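In this view, the complex is presented without one of its protein chains, the others remaining in place.
As written, the chains take the letters A, B and C, and residue 1 is the first residue of each chain.
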Amino acid sequence: MSTVTCTIDGVSVTVEKGTTILEAARTVGIEVPHFCYHPALSIAANCRMCLVHVEKARNPLPACHATVADGMVVDTASEKTKHLQEAVLEFILVNHPVDCPVCDQAGECRLQDYYRDYSARPSRLDVPKVGKPKAKPLGPNVILDAERCILCTRCVRFTEEISKDFQLQTIGRGNHTEIDTFPGTEFDSAYSLNTVDICPVGALTSRDFRFKKRVWLLSRHETVCAGCARGCASFVDHADNTVYRYVPRYNPYVNDHWMCDAGRLRFHELQDHRLRSVMNRDAKGDAEPSVGETLERIAEALRLTENGRLGILLSPSLSNEDIYALRRFGKEAMGARFYVGGRAPGDADEILVMADKNANRLGLETLVSKAALKSLDALAKDLGSGAIDVLLIAGEHELSDAVIEAIDKAAHVVALTNLDAPWLRAVDRVLPTPQTFEYDGTYVSATGRVQRFERGVQPGPSVKPAWELVCKLAKLYGYADLDFASVRSIFKEISLGEAAFRGMNWKALRPFGAQLAGVAETMSPTIHARAGKH
Amino acid sequence: MSTETVREYLTEEEEDRIGLHTQEMILNMGPSHPATHGTVKFTLRLEGETIRDLDPDIGYLHRGFEKMCENATYTHAFPYTDRLNYCSPFINNVGYALAVEKLLGIEITERCKYVRTIISELHRISDHLTCLAATSLELGAFTVFLYGVQSREEIYVLTEEICGARLTVSYVRIGGLTDDLPESFADHWKLVKRRLDKNLYDIDKLIGRNRIFIDRMQNTGILDTETAISYGCTGPFLRACGVEYDVRDAAPYLVYDRLDWTMPTGTRGDNWDRFLIRLAEIEQSISMIDQCIEQMPEGPVRIDDWRVVLPPKDEVYNSIEAMMAHFKLIMEGLKVPPGEVYSYTEGANGELGFFIVSDGSGKPSRVHVRPPCYHLVAALPEIMRGKLIQDLVPTFDTINMIGGEIDR
Amino acid sequence: MQAYAHRGDECVVVARDQLVAVATHCRDEPSMHFDMVVDITAIDHLETFDEFRFEVVYHLYSLPHKHRLRIKVRLDEDDVHVPSVSGVWKGALWTERETYDMFGILFDGHPDLRRLLLYPEFEGHPLRKDYGFADIQPLVPLTDIGVPMSLGTPFAGTNRERGIAVGEGTSAAGKALIPQTTAFKPDVVYK
Partner (left out) sequence: MKQPLRPKSERAKPFERREMTFAEKLFYPAIWEGLKVTTKHLVENIFGRKHTVTLEYPEVQRPYPERFRGQHRLMQRDDGSPRCVACMCCSTACPSNCITIVAGERPEETIEKFPMRFEIDLLKCIYCGMCVEACPCDAIRMDSGVHPKPTYNRQAAIIDKEGLLAAGAKTIATQGGTFGSRVAGHLKKHI
């Protein structure tokens, strides 16, 4: 493809033909302010915030729409352009209500940022503001404040181009234009909360996050959504050891800019039903049994077990490091049999949601070979025939009554899990493990992307990751070879020993992860349609 | 500890060296000794009443000012600076604001300059009065102490009228002040001045020519000029040595170059010189405030830039522009371009310096204070070595160590 | 050597081994005559720069010429030694001690390099960027101060070494007796 060279603020830029001024400026680190432009959406050029002066052009051009031509001289920061930016901001703010104190967007609001950076002076206009509906629920997850809306139509374009359910539109004319759903329908798209993210102002707010916390008081950590096998890259926003929201993180190989509503809101369930304390069936008194003491009991039981009579029920929602530690211990020390459980499959769509609700099935099948993993039916059969004395259940599982009954019969059942579930009644000892946002690790998505997640929230004192528990257990059992100090050291061993992970580096997994060897990159056709065009 | 017990620990050699009649002994003075107002401990090595060596031990009031500033926005540091030199918080406020403004490269309004000069001089008087009163108190002149703090009390009442608090003023802001001087200021100042003049006259009557007092002060606590400079001593201490150095004169800031004032300097560098310089400086400060009130123009006290100062309240309530500017300043603090400055003002005890490093964010990357009395206390062992223990009290008093400032 | 100015403050960056020579020259050269070291402190550039971590900053002032200069020495993280200028200006005696106290920078040739503001048992150097804002120091056990050292020992040393309590209400261990220091203790507000 041919290239063109232009000058932006005195910097010479060479880009592919057809690139817009805004994107060309971004390649050299010059940020042109914009509201309506979004890299994954079509160009509307209706906010006019990105107007720039181009030499020899009669009028200022919108940088998000105008493409670069050879020899073009663009200025984005001169007095002349600054005057344009001030005027546009002044105009946009004419009808904006004085809402910062009650607006959830304050702190991450484009209007606030640009006002400070490009204007910071009082308005000369003094006209009554146009009244529009406030706090109007558009759907189960999104609330609209029409007064705050600047009509950039990012949300409308999102429903048209990405979620493809055409649920939003603009109604009315002139300064009475509003965003709304079609009469009689509600904005119930499975991706509706993405419009809250891309809304540059506080017009669309999340019903779930509304008024819970001011955004400038939140801390942010990188994580991966464990809601399905897609493994959307996301941020976990938390404060005071409580998760307040999940926000998608840009990863062009996995989820682009988006994330489904179910995945975002799943943290409520994880937080409300999480296990915090050690449970021990034969513990006496009210005091919580300690982790060390419980592990010792387990090790005792394992020492009495013959080789080959330990069963390990693995969940595909464990991290690679957990699986690796369990595999090494089970295989090398105990000659264990491996079974696979996990969460039951659910709905899927063409965009992001996958039927497999486990975050790391590919990782499990890579680290413990597919052939070695037996089904739940096999587990019930083995338990019934008495082939297993001790059963170790790791991770999240949804088990049928028949399996639970079979488990109940086993002599000694130990669980390393993080959520309260019905099958826990059949378990003798439970050691709590952290949720995805509470520890460090990696997942492999269904498309073969290895992604890292990091600890945001501090779990309770007795919550320990499964790999750490297994290492301690191995030590108590008398198998000293398994001695990892950190997740990084496990991952290093994985990347050295496992063919599919070869050459991966813990640090280099940021920001977009790495592709598992032997798995072709496949992307969601819908969300990457536009990305392919550029 | 009796003589016998000390002897038990002495080797024969040491006994020979020390001799029979005089024995070295180590004495801890402080940390809450009546003659060391402020928490400081001196470990003295004494031979009889002669100080052989002295080790000031500071840090009892260390609150981590510099670390706190790194975790607060630029504006949040004002309440912290109040607590540096708590005898003259206005001067700290002004010094810090000038440093940040220098880093920002902004010019404050004319009226603001005058107001800042007035409040600085007001608290210079209060600081000097505290020093004079405490010195007299510790040398036994209790009445002088009462007259001194009586005037200081009047200044505190005036301070309260200006900013709403007596001590923890938090009055100055980057780019201006929280508020203009109250309308009643000039009238109130006249009353304060009248009482101050009278009290200074009475103080002079009481101890100005009193031999008991002068004998304790005269020719004690002398540090020669070269050493004082080498130690970095500034302020009344250095001027008492005859060095004509005052930041207000050498590098005039605010409006000091427009005022008519003199710089009293001493000749011998002893305690009595420092005492007299402080008295003379009070008179100069009074005259400076009078001149400022006369010259002060009308106008705003804050600059007109919403990226630095908070917009006026009625604008915030009623316009989205001001509201957004307000929120940005509260949430993130004012953005200061990357760089570093050392800004210095004349505190009551000498050069008060602020060294600020910015990394471009809303919080300073490093704030360092150069407390004036720090260098004076550092020189104290040099002054007192070989002198009598009773001279330590007036010397320490005229050095005027302020715990909050030296320990930070 | 590298020189720059920002907002009118002139600054020179010198190599560590030339520091004392430069300092002496600044003091003795009649056209410079920097007779006063106003302040010495350090900056921790943990997050900003890769090639060095600490900058030791010297602020000089010349009384007769009324000019100022800032001298900087850049230090690597694992070699925090800098020659002391206390032989050039006595004002460096305490300021260097404080810099050692707060940053852990070692001034070679300083006659009495020990902690100044903090107590000897303090762990770490609080103004380093990797010292957490909310870090809490361990409790210092009460020390037996009943055994005085020989009076012939040099005067310098830690507080405890020269600890003989004489007189009432004084404690030689001084700050060491303060139970669990509250410096930098965090305030937890939102529960």
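Definition applied: a contact is a pair of C-beta atoms (placed from the backbone, for glycine too) under 8 Å apart; a residue touches a chain by one contact, two chains touch by 3 or more.
Fair warning: this is a prediction, and the values are worked out from it, not measured in the lab.
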| item | value |
| --- | --- |
| Chains in view that touch the one left out, judged over the entire complex | A, B, C |
| Of B:T130, B:Q291 or B:S319, the residue in touch with the unshown chain | B:S319 |
| Of A:R214, A:R303 or A:R488, the one touching the omitted chain in the full complex | A:R214 |
| Sole residue of B:F42, B:Y245 or B:Y342 that reaches the chain not shown, by the stated touch rule | B:Y245 |
| Residue ranges of chain A at the interface with the undisplayed chain | 97-102, 106, 121-124, 126-129, 134-135, 210-212, 214, 216-217 |
| Those residues of chain C which, in the complete complex, touch the missing chain | 30, 33, 35, 63-64, 66, 187, 189-191 |
| Those residues of chain B which, in the complete complex, touch the missing chain | 72, 75-76, 78-80, 82, 143, 150, 153-154, 160-165, 168, 170, 178-179, 182, 202, 205-207, 209-212, 214, 225-226, 242-246, 249-250, 261-268, 272, 276-277, 280, 310, 313-319, 323, 326-327, 330-331 |
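Here, only the chains that are shown with their structure count from here on.
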| item | value |
| --- | --- |
| Between chain A and chain C, centroid-to-centroid distance (C-alpha), Å | 46 |
| Computed distance of Cα centres, chain C from chain B, in Å | 22 |
| Touching two or more other chains - residues of chain A | none |
| Chain B residues touching chain C - in the complex, by the definition given at the top | 1, 6, 9-11, 13-14, 17, 24-33, 41, 43, 45, 53, 55, 57-60, 62-64, 66-67, 70-71, 102-103, 105, 227, 229-232, 243, 245, 250-251, 339-342, 344, 351, 353, 355, 357, 359, 365-366, 368, 370, 374-375, 377-379, 382, 407-408 |
| Parts of chain C lying in touch with chain B, wherever the complex brings them together | 6-9, 11, 35-39, 41, 43-44, 47-48, 57, 59, 63, 66, 68, 70, 89-91, 93-95, 102, 115-119, 126-127, 131, 133, 148, 150-152, 155, 159, 162, 164-167, 169-172, 174-175, 183-184 |
| Interfacial residue positions of chain B with respect to chain A in the complex | 305-307, 311, 315, 317-328, 331-332 |
